[in-house]
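Only a single protein chain was left out; the remaining protein chains are all shown in position.
For chain A:
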Amino acid sequence: MGRTLAEKVWDDHVVRRAEGEPDLLFIDLHLLHEVTSPQAFDGLRKAGRQVRRTDLTIATEDHNTPTLDIDKPIADPVSRTQLETLRKNCAEFGVRLHPLGDVEQGVVHVVGPQLGLTQPGTTVVCGDSHTSTHGAFGALAFGIGTSQVEHVLATQTLPLAPFKTMAITVEGELPDGVTAKDLILAIIAKIGTGGGQGYVLEYRGSAIEKLSMEARMTICNMSIEAGARAGMIAPDQTTFDYLQGRDHAPKGEDWDAAVAYWKTLRTDDDAVFDAEVVIDAATLAPFVTWGTNPGQGAPLSARVPDPASYEDASERLAAEKALEYMGLTAGQPLREINVDTVFVGSCTNGRIEDLRSAASILEGRKVADGVRMLVVPGSVRVSLEAVAEGLDKVFTAAGAEWRHAGCSMCLGMNPDQLAPGERSASTSNRNFEGRQGKGGRTHLVSPQVAAATAVLGHLASPADLSDTDVATPAGV
């Protein structure tokens, strides 16, 4: 019987297989950041172990890094200690590190792909649940805990229990103004935050094949929000074109050998998935969340749902609690929800295409009075590219703040946070209670919706903007 893409990659990494035991899998690429690694390095030190493969390991600073005044010492002493701990650990164990201020610094899931380190058919892990992002290249990529980080540092392998496979087939054309973010939010709302549990999701179908690499990363990034082990997309010409010429992409004969291998990484026609979901792209619309988990979302044109409409008791209770926390009432049109803050950034939507699309909407327009808009590129490279294209000027002219690269308000470990009761439209991936700051309320949106929302001050899509929203040039 044929095999799925995920099974092929898995099989190619089995170091040891024994009856009744989890497979021992080889890890091709291990990404590290400051938050989930200190206790792992400590464990190595205590046991007198080394990092087995420093040549397959790379670290960056992202979660704690400030997005302002990066040339000054970090104000928060605890954040500073964590970054210094990573620096010390990387120096001691010989791990390549891109610290704050370095040109390759940025959110770990933006850095791996842009260096060309994330490649089809590889296994990629990181002590970070959004490692699923890298599956966009046809890699088997998943988040791990700190004990597993230590395990990979020491052995370059992981014992792993088998997974199930789910095909998510999206056929047809996405309507105008509907993006990868809307698609993945709709998928999560459909299958639920536990719907992917135990599965590796493979996104396929004509709508997926048409997506750029960056859009594919947005989709795979949020696989974890459906509870999935990983998300994957089969590599194709779009993937090869993205990789060719990047720093760590194979060169010369290696490139040819790699491409020949990558072309075999497709689910066989006779392979059977354990579950299948089919989505018609044409039925989708801009999608936003109203609740406190990423599955609590609806099309922008809808209303806040009535908890009483849920048949399942625990879903009903969850919806009640969510509305209470979010300060919303059932029946309220989503479009009438006003926001205080708009955040564009994160490993979901902090890449250059995301910034371009937000900028294209803001061009010549103004952020509404009383709304704060933060634009935080996913990496220094993204930032430099945006500046070269003049996007930073578009943002600042509109009244948005242009910041330095990092995770920033995606989780508010640095000073970029919501105040209690404040409401944001955010291009990040989690609307959990307090995720963006204690008491903060988060609506997950696409970069386009974020930009339109910033202009109008309430949740909106670009289609809601009229020409009169465009700032009149001075003197006219």
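Keep in mind that, in the parts below, a residue touches a chain if its C-beta (ideal position, glycine included) is under 8 Å from a C-beta of that chain, and two chains touch if they have at least 3 such contacts; residues count from 1.
FYI, contacts and distances are computed from a predicted model.
Participant: There's a gap in the complex where one chain should be. From "NADH-quinone oxidoreductase subunit M", "Electron transfer flavoprotein subunit beta", "Cytochrome c oxidase subunit 1" or "3-isopropylmalate dehydratase small subunit", what does UniProt name that chain?
Facilitator: "3-isopropylmalate dehydratase small subunit"
Participant: One chain is left out of this view; which of A:V108, A:L411 or A:A425 touches it in the full complex?
Facilitator: A:L411
Participant: Where the complex has a chain not shown, which of A:L117, A:L284, A:V339 or A:L355 is the residue touching it?
Facilitator: A:L117
Participant: What residues on chain A make contact with the chain left out of this view?
Facilitator: The missing chain touches chain A at positions 15-16, 20-22, 24, 26, 28-29, 35-36, 38-39, 42, 47, 49, 54-58, 63-64, 76, 78-79, 81-82, 85, 96, 116-117, 119, 122, 127-129, 143-148, 150-151, 154-157, 159, 161, 193-194, 197-198, 224-225, 227, 229, 248-250, 254-255, 257-258, 261, 293, 314-315, 317-318, 321, 411-413, 430, 432-435, 438.
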